[in-house]
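Report on one structure; see the data block that follows.
Other chains of the complex are left out, but the ones given are in their true place.
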Amino acid sequence: MSIKRKIINDPVFGFINIPNNFVYDVIQHPFLQRLNRIRQLGLAPFVYPGAQHTRFHHSIGAMFLMDEALKTLKEKGKEITPEEWNGALAAILMHDIGHGPFSHVLEHTLVTRIQHETLSLLLMEQMNKEWNGTLQTAIDIFNDTYPKRFLHQLVSGQLDMDRLDYLRRDSFFTGVSEGNIGSARIIKMLDVKDDNLVVESKGIYSIENFLMSRRLMYWQVYLHKTAVAAEKMMINTLRRARELTLQGEQLFASPALAYFLSNETTITDFENYGEALRHFVQLDDNDLWSALKVWSSHPDTVLSILSEGMVDRKLFKIEIREEKISGERVSEHLQSYRKRFGISEHEATYFVALDSVATDMYDKQDDSIGILYKDGTVKDISKASDMLNIELLAKKVEKYYFAYLRA
Amino acid sequence: MSIKRKIINDPVFGFINIPNNFVYDVIQHPFLQRLNRIRQLGLAPFVYPGAQHTRFHHSIGAMFLMDEALKTLKEKGKEITPEEWNGALAAILMHDIGHGPFSHVLEHTLVTRIQHETLSLLLMEQMNKEWNGTLQTAIDIFNDTYPKRFLHQLVSGQLDMDRLDYLRRDSFFTGVSEGNIGSARIIKMLDVKDDNLVVESKGIYSIENFLMSRRLMYWQVYLHKTAVAAEKMMINTLRRARELTLQGEQLFASPALAYFLSNETTITDFENYGEALRHFVQLDDNDLWSALKVWSSHPDTVLSILSEGMVDRKLFKIEIREEKISGERVSEHLQSYRKRFGISEHEATYFVALDSVATDMYDKQDDSIGILYKDGTVKDISKASDMLNIELLAKKVEKYYFAYLRA
Amino acid sequence: MSIKRKIINDPVFGFINIPNNFVYDVIQHPFLQRLNRIRQLGLAPFVYPGAQHTRFHHSIGAMFLMDEALKTLKEKGKEITPEEWNGALAAILMHDIGHGPFSHVLEHTLVTRIQHETLSLLLMEQMNKEWNGTLQTAIDIFNDTYPKRFLHQLVSGQLDMDRLDYLRRDSFFTGVSEGNIGSARIIKMLDVKDDNLVVESKGIYSIENFLMSRRLMYWQVYLHKTAVAAEKMMINTLRRARELTLQGEQLFASPALAYFLSNETTITDFENYGEALRHFVQLDDNDLWSALKVWSSHPDTVLSILSEGMVDRKLFKIEIREEKISGERVSEHLQSYRKRFGISEHEATYFVALDSVATDMYDKQDDSIGILYKDGTVKDISKASDMLNIELLAKKVEKYYFAYLRA
């Protein structure tokens, strides 16, 4: 069999080698290729026009880092079989295949109560069936049922290759260069102790820096107020679209989008690669943008205003406060919209959004970062760092958002 | 009036200031915002996954370079009025608004015989009407009817801000870092002599490097064989879709796409902001990808195979030769497709594409780069460069492409 | 008078313009040019071979950032006269002219009890005399006697242009890219309130990131154990050289180095541009390296071993502990050196070095970073940050170093 050797040009990490045909085939699978049509940062390009990178590109980057991490661990004497190596590469490549377009938006509208990890797993199992079980090790690693737990931690954990790639990549494409987390240095200092992924003690400053850079990226990018405003507007748009659909209105939509607009899907619908999943893998950013443009001239005032707002970047205004927004302010807004557009109170609610955002970036219970000392002892970073206040980092900081249509 | 001051984060040039409300309003216009949904490099992400940047982002970058160029010329004593300054910024911002999605593809299929510059101008005039003539200077500069010709040359010429931005930006996002053209150095050496944009003689090496980097980008990126293969497949897909539509088949399509599938539009249709133009500004990358996904399961063998090829990256295979492909090889291919899929000869032709590509990157007649010496004389780069063989650079190199469905 | 316009190529910030002849002349002064022969990071190239950048280059970079900061403040409506603008540029350019080679080393050996700021001021006054007082504003800003205090804070304070440049530049040249502090973003958010430099509240995450990146740079670069080991060895080498000199030994040295080896200079010696200062401005990295090479073959065992160690990178071994090193361990080492080299106990002490290092990177009393809220109130970052534990950042962390000649 010929070798399908490929090198991918990545502006972040340089040349990325696809190590073998097995990995090449995973990348070529339609479920992976679909991620090419889903932007990593959803609506963030409204703020950072360079942030158009896709989940596909991120998956390739995470695979590259996985390969680097495995090389480091091997050099430090950890045994990793070729089967495990391929499994880990496939697992990280596939870890995001369950994502829909604008994940956050969808989870609040069309695909509620279903986690993307669950869908990822369903799709992996589908692929595994197609390929006669050759993805079993990858699935076991992803599911944390594989004996060598550190492989799972490389896919999903405080310092997994997913995070190391997306923080670095998002920093690169947004241009928020100080968010650079130094992934190469962190990877060089990874080790395994008692089957747990740990970091050599001399890497403690890199870990502190990683935690703070992540925090910067959260507030500067992921929770940037304009991006949140866009998200709230998109959520309300889709809610209205679904409401109209359920009322019998025929909105323009691709078959996949139409399915989710007109059905209340549950996890059972997704299982066994049923109708829901078949439609889901057809859904991506394009379906939503295509629909929004058409909806902009829909007779329904609410739908058309919201859709046009998304398309022409006339986004909700947003306020962020440390205390809850008073009911009165909201009422005032609703009143004004009723008067302005001659709509009902219920319809007016689509023009406002209230939310609180909490970031708990470091969760001591679930996910700790172990620091390995030369004497073989391991301390959690919250104990090992003499400076960083992990108590505070772990503290949920709650902020209240009030987003609304501009006057 | 409040100042809508904005700073845009650009990973290529750092912070970009939007200098005033006029420019801000141009950027916010729906015709500009639409460019956010059109990728600069169309199908190149099949080869360079990072190259997802949009025509909007490019336009912002070109505006930044224009501002830098005007500052340089002003420092060198050239008079530029605020009106001209704004006009030049607006002209470069709007220079691409006539682009459709996958420009090359569209020009061969749905919007034939109409240049994107023509559409840009039509749209600018539409905006100018909306804004009571405040864009007239920008339009005159774009049209080369403004007295100070060098302003037009900054928008469109051998060394215009369009090229300086896109070569730099495409180099950045593809990761082909050696394609970097040194835009900052070139801009510092711009000057005006006899109303023509020229380059100071000490900049001659930068110009030589610019011409060669451009050449590298052409062969490494713009004419990369996989990107060309994707383009050929997309062209054939749309041709088939139109053929079926004209035969009365109802294909899934957004209203905008449906319009162009079912009409043979001419320039007259576009004039006066008629139906064609109204649909055109609704058309972007999303309409095409949405349709391709649905068409993948269409009963027509040709359409579904081609569409699925685009969606799942099962692209045409492509051969590039220095001599024409023989008719026999093409016939053999057609035969095999007929047998394999039970289709007609005519239908089989959709599975092959023949083309020749010629690059004439330096056109001495039309567009020369003047080199300004300290004694005030100006020589064309083709004379000034003692090394670069402009004869050769100007020579059309023809290559023959043969693209076809894989066995 | 002709304009001596110059553009300097800086790999960190791109092109740097020298804005006028006054600034150009400051840069050309021998006191500034001397900084071209003093590396910013002294002995750090033993660890980071790229970190060869000079104090001159740093000064140019800091001037660039000062210009950017002044532009930002002016755009925000702060009045800055041309005289003040030039004064601030000159002050930041000259802020380091009192540095000697390997500052830390010299302060412990040849030029003790004299701060480099004192010498900078003496040299500025000398220049001011030469130039008939045209540097008076710069000196007043440097001395914090100028009415507009924020100008001084831009030169010397928690967020001065000195730090913003050196952290960014050191991060760049060492390759510790995650130390990038985002200087451009911080500068865009500077403002002045009640004559104090403050940061807009939306910049709070950038400030937190700045403080943590600085911390990373301290431990990863400035206090890197190998760099500290080299420093300790260099200190001991110079101590021995001086001891031998005072005993009448004629060591090879440039006149400037010879002066400091054979004299115990005090601040009075430096005042009035006396002999000490005249020799000081002749001293740079080259004098020390030249001498070390010659001393490598000196008959004195201690001097030659230490010098050769510096020259051939056979550096002290170093241990870093959280508790003091016991007297016994030190004694053991001294004993072994006595035996090995047949030297006295006193001589053996040159082969060990004990030190404690404390970093107090944030000093609440002296230097706070004010965060400016939209309502006009200002809070210190230690109060404003809900995450960063400034208490801890301000806490002195003490570490004990034990450096010694390898077996």
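Letters A, B and C name the chains as they come in the text, with residue numbers starting at 1 for each one.
As a convention for this text, contacts are C-beta pairs under 8 Å (C-beta built on N, C-alpha and C of every residue); 3 or more make two chains touch, one makes a residue touch a chain.
Not measured: the values here are computed from a predicted model.
Chemist: Considering just this structure file, the complete complex holds how many copies of the sequence, given 3 are shown?
Modeler: 4
Following the convention adopted for this analysis, only the chains that are shown with their structure count from here on.
Chemist: Could you tell me the distance, in whole angstrom, between the mean C-alpha positions of chain A and chain B?
Modeler: Taking the mean C-alpha position of each chain, the two centres sit 31 Å apart.
Chemist: On a C-alpha centroid basis, what's the spacing between chain B and chain C, in Å?
Modeler: Using C-alpha averages as centres, the distance is 50 Å.
Chemist: Let me have the rounded angstrom distance from the C-alpha centre of chain A over to the C-alpha centre of chain C, please.
Modeler: 43
Chemist: What positions in chain B touch 2 or more of the other chains?
Modeler: As it turns out, chain B has residues touching two or more other chains at 14.
Chemist: Going by the contact rule set out above, which residues of chain B touch chain A in the complex?
Modeler: Residue list for chain B touching chain A: 8-12, 14, 28, 30, 33, 36-37, 39, 45, 47-50, 52-54, 56-57, 60, 172-177, 252, 254-256, 282, 284-287, 289-290, 293-294, 311-313.
Chemist: Touching chain B in the complex: which residues of chain C?
Modeler: Per the stated touch rule, the residues are 7, 14-15, 184-185, 188.
Chemist: Spell out the part of chain C that touches chain A in their complex, as residue ranges.
Modeler: The touching residues are 176-182, 185, 205-206, 208-210, 212-213, 215-216, 219-220, 386-389, 392-393, 395, 397.
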